[in-house]
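Yeah, one chain of the complex is gone here, protein chain that is, but the others are all in their spots.
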Amino acid sequence: MPIEVVIFIEHIINGLTLGAFYALITLGLSLIFGVARLVNFAHGDIFMVGGYTLFLLLNLSGITLPYPLIVVLVVVVTALVGLLIERVVIHPILNRSWRVQAVATLGISIVLQNLALILFTSDPKQTPTIYSRQIIEIMDIRISVQRLIILVAVIFIFLALQWFVKHTQTGKAMRAVSQNREMCQIVGIDVPRIAMITFAISSGLAGLAAALMSPLFSVMPTMGSLLTLKALAAVILGGLGQVNGAFFAAFLLGLVEALFSGYVSYAYRDVVSFGLFVLILFVRPQGLFGRRVGL
Amino acid sequence: QDAEPIKIGLYAPMTGPIAFLGEGFQYGATLAIEDLGGEIEGHPLELVVVDNKCNPTDAVNAVRQLIEIEQVHVILGGGCSSATVAAQPIIAEGGVPAVSATSTSPSIYEGMGVGGNIWQFRVNPDDLIMAYAFAERIAEGTERIALVAENTDFGRGALASYIPLLQEHGVEIVSEDYFDLGTADYRSALTRIRASRPDALLVVMTERDGSTFMRQLREVGIDATIYSRGTLTSPLFLEYTADDPTISEGVLEFSFWAAGLDPEHDQRFLERFGTPNSPHRGMSYYTTRYVIAEAIRNAILNHGEATPETIRQELKALSIDTPIGHIEFDDHNQAYPFGTIQTIEDGQPVFVGTIELRPIPRGDEAEAEATEVADEEAGS
Amino acid sequence: MQPERPPVLQIQNLTKHFLGVTALQDVSFELYEGELLSLIGPNGSGKTTLFNCVTGFLKIDGGRVLFKGEDISNLRPDKIALKGIRRTFQDVRTFPEMTVLENMLAAVQQHQEENLIARMLGTSRIHHLEHTATERARELLDMVGLDNVRHLEARHLSYGQRKLLEFATVLMPDPDVIMLDEPAAGVSGEMVTHMMNHILNLNRQGKTILLVEHNMRLVMDISQRIVVLDYGRKIADGLPRDVRMDEKVREAYFGH
Amino acid sequence: MATDNVILELRNVDAGYGEIEVLRNVSLRVEHGQIVTVIGANGAGKTTLLRTIFGLVKPSRGQILYEGADITGLPTLELLKRGIAFIPGGRSNFPQMTVQENLEMGAYIRKDKRQVMKDIDRLCERFEILRMKRHTPVGNLSGGQQQMVEFAIALMLKPKVLLIDEPTIGLAPLLVDEVFRVIEEINASGTTIVLVEQNARRALEASDYGFVLELGSIRYQGNAEQLKQSEEVYRAYLGER
Partner (left out) sequence: MKRGVQIVLWLLVAGFLVILPQLATTNYLVNVMITTVMWIIFALSFDLSAGHVGAVSLGHPVFYGVGAYVTALVAPSLGLDFIGSLLLSAFAMGLLALVSGIAFFRISEVSFAIGTLGALIIAQLLANNAYDITGGPMCTQNVPRPVLHIPGSGPVTVVEPVHYYYLLLPLLGLAILIYWRLTQSRIGRAFAAVRQDEVRASAMGIYPKRYKLLAFIAGAAIIGALGSFQAQYITVVCPSELTISYTLNLLIIVFVGGAGSMRGVILGAVLFSLLPRLLEIVTDVPPAWQQLIYGLILLIVIRFLPEGLDSLIERALQRLRGTRTEAKPDAA
């Protein structure tokens, strides 16, 4: 294969893994927005909590747990953290305007980040796994097994989520909650419970992202900040509350970034991704996959 | 023991994305004070830390607080050049000596000492000084080089100094990339760099981002020689890559601090804080321990008391041999410690040697401009 | 009927489609000055859509709307409102966090005398305008029985109260054409009578009124003319008693 | 009124929203199998009364009894499970869901999913509007069409007691007839109905008993015939002619 083609394929693969990463973060964020109309600025920080959980579990003195088990544990821990946050902070303000709720999540974000800073200092923590160093080489294209795991996991999670929202009672209730909370009460949907479940799933997804991604990067208090914003951009691009749309938008961002930084410039890649985001909004205010109902 | 305490003020980013810098400074200074027994000539030492959040507004506030409220005798830090630069007028106006330990921005040089601000000193060499010493070495045996740096004053400043010199030595620069702090994914850029087939890379990154970068560099499979004008061989870096110490195998690091300079100290650092030494941590230590403390001691001995003014005089007059080399400030209040070369062999840092750093010719134009500004400041 | 009166609102071949649904198809009729015309039709026949098209909230797919001879098709809603056409919404809209009185005052936005600078400076002229507006608001509120709750935020009102509030707000700026989308739905018996009388009164003062209502008592008693829609098409246009007897209308709308 | 036959009873209930007091000392009884109508001027507290029974507004005083048990302060979900359902007026649906999905949500607490689907089919056969718009998001329906969907949602539950708030708002005359017919039908199949309706004449015609609410208190009550005869009630709520 000519080198240009190899490089191009590699850029595409980079874009896909980056997109997969964004997608994992975005799915949860989009879910929360979809159900609770909540812009969760703390989502990236829950991802960060997942990173530290992974770090702690990998470094448990004396015991070495198998990586899959650790992943599950990280997901469980972050889901619980999400639950806690929902109970303590979000639940009491569930009926307030989205602005107030968004600011509250910013508060959570500040608290979590500084808590991490106090507990772990700003030293980045490394969380390598056996897979992050295993590299597959096919026709000059090198990619670590960890990235392949992520790609597969994301697709699996996406399909599972689809099925969950479309076909389970709880999934349908989630959609209902997003549209009319009072009506939910009237038909017997337990809104607080659904909100809790949503938060748990969403946080668990952030935890999953952390458990899968951190081995490639490193764990530090601010690791989630810019990520939240990118994921929010994807959520909006996809059409607010459209989980599928957000998923594809995340991949779109990943690909655009990878190709732009691969062929043009790295420094301006975020300019391009956020610029694209803003531009698309001007052309399609409701997002790529958004629909409008009523007046 | 009832002698008046002497206060050393530290202003650095303590929160936000580069809190690690401020933390490192605090570690270094704390250990230095402990090594001094917490006192100088009977005067207890006190470290006062304020957060400059790495931005001008908070820096001004922080320095004013140190000078006017805390009434410190001497100031350490800056950390970010945006903070250091903004603090300059306040330091000049407040009349308290300030010592920079790691800021490598050449622009600060112009304003110091005869440049107008007699209160600002700098222990570490700046990027131009180092580029002069190192560029030639890199050029030996390198035809095509890819440049990679953090998108900060540190990274930008270093490359800005190296680029013209490398070009002068006939090295072709195949790419130039700047990465924002905390970047997670470098693969796309690395893929492109690999495609451009450089025979060397110059990497200007601190440990944090550097470790992630190097991991992905290995993943992509770039096998060019790696020069580092950052910190890719420090014990801290090695800790970040402890799972695979070969990640930075063979990296050639040019700096003004190296782990091998003072192995016993590195060990003590690790024991004290549970985290290894690194350039900014070490530089903070040496600056406090040898430069600041020494000036304070001399001030007490020679003038009877340590005041900002006497400390400044003693800084100016300082001439001392330290583990990082001989420290003496020139007319721009700039010192010239060792240039160091270090590499990693079998996952262990190996101290290769030192290079003498010396004053370099600076653009007359820049010089004149600086004096102009300084005049303006002095005149007001 | 009274051809000497000039048409105020002319709806010509109005057509509107939604994805796969034809909400309006070639609907034409005129509204003469001082006329009280009712628009009726089964649910989903396109009445509200017609309102939305006339007042600029929906883009028209075909045909046009003239107001006093001027083409106002697809003009911005606020511009149409300022020309003197005011409407209510079927699904009651109020400003939930404003008090009832503030809701009323918000309805008068533009006084010719006002400009931005004057407003910023709060000249005494402006204070005077504000004062008269408040008085008028209280009169209207009294008429719909809401004066005693004028300091309550609108979100605390009952459904019928909000309906009444919305009715009162469209009257605030004294518009030329008043378009009411089911004003009596959810309004209790005595109040409907009240409302009916008030509408008649306005009409006698020369206001042109377009009324959508399913309350046949109201419609038959006060309308001068009735237009009937069915599946987006006009199926009848005439005097109340004629429309009532019309076979097509009976089948589509009244039953029995 | 035979006590043993009473299914729902309010005893001296006060209720309101925060500092705003709406219901004052309301006592009423509904017998099993009745249709009971509540009428009153706008803002009298009719909706509040239904919401209080359904647990959406907590009474500050008094008791609510259902099938002899005290249900004051019980959560809505519990009441639903015990067989009380509520159709609130005004845009109470899921606008982005289709008619079909809205009806499914109406049966959210039912376990017999197969029967639910059959019930939906039946409703769609019965009401042309539902059939026509079955797969359209409800937010895109006309006002009256939405009202119809909301009415149908409540029919999905098959409750023992059904509280209905102004089901005919915005409906064309033909559909008003139809709705009253359905109300009578489900009543005939054993459901007790508490109806709030501005179309008082029609409502009283269909019901056994009526209450008139004025400023949050019960002003008159009696069987439907009596109320229709009452001069005052007639003038205020049934129109002058």
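Points worth noting:
All chains are identified by letter, namely A, B, C and D, in their written order; residue positions are counted from 1 within each chain.
As a convention for this text, a residue touches a chain if its C-beta (ideal position, glycine included) is under 8 Å from a C-beta of that chain, and two chains touch if they have at least 3 such contacts.
These numbers come from a predicted model, not from an experiment.
Within the full complex, the chain left out of the display contacts the shown chains A, B, C.
Contact with the omitted chain, checked across B:6, B:31 or B:54, is made by B:54. For the chain left out of this panel, the touching residue among C:89, C:167 or C:253 is C:89. Among the residues B:6, B:19 or B:220, only B:19 touches the chain that is left out of the figure.
Residue-wise, the contact with the chain that is not shown comes from C:97, picked out of C:97, C:221 or C:242.
Against the chain not displayed here, subunit A makes contact via residues 33, 39, 89, 92-93, 96, 98-100, 102-104, 106-111, 113-115, 117-118, 226, 229, 232-233, 236, 240, 267-268, 270-271, 274-275, 277-278, 281-282, 285-287, 295.
By the touch definition given at the top, subunit B reaches the unshown chain through residues 14-16, 19, 49-51, 53-57, 60-61, 64-65, 67-69, 80-82, 85-86, 89, 93, 105, 107, 151-153, 156-157, 160, 178, 180, 373, 376, 379-380.
The omitted chain makes contact with subunit C at the following residues, 55-57, 76-79, 81-82, 86-87, 89, 93-99, 101-102, 105-107, 109-110, 114, 119-122, 126, 130, 134, 151-153, 169, 173.
The working rule: only the chains that are shown with their structure count from here on.
The chain pair with more C-beta contacts between its two chains, of A-D and A-B, is A-B. If each chain is reduced to the centroid of its CA atoms, subunit B and subunit C end up 73 Å from each other. Computed centre separation for the pair subunit A/subunit B is 36 angstrom, with centres defined by C-alpha atoms. Taking each chain's centre as the average of its CA atoms, subunit A and subunit C sit 48 Å apart.
Residue numbers of subunit A whose C-beta contacts span two or more other chains: none are found.
For subunit B, residues touching at least two other chains: there are none. Those residues of subunit D lying in contact with subunit C across their complex are 17, 20, 39-44, 47-48, 89-91, 129, 133, 140-145, 147-148, 166, 169-177, 198, 200, 235-240. Of all residues in subunit A, only 3, 7, 10-11, 14-15, 17-18, 21, 114, 117, 121-124, 126, 128, 132-133, 135, 137, 142-144, 213, 216-218, 220-223, 225-227, 257-259, 261-263, 265-267, 269-270 touch subunit B in the complex they form.
By the touch criterion stated above, subunit B contacts subunit A in their complex at residues 15-20, 23, 151, 177-180, 182, 184-185, 187-189, 191-192, 194-195, 207-208, 211-212, 215-216, 219-221, 240-244, 275.
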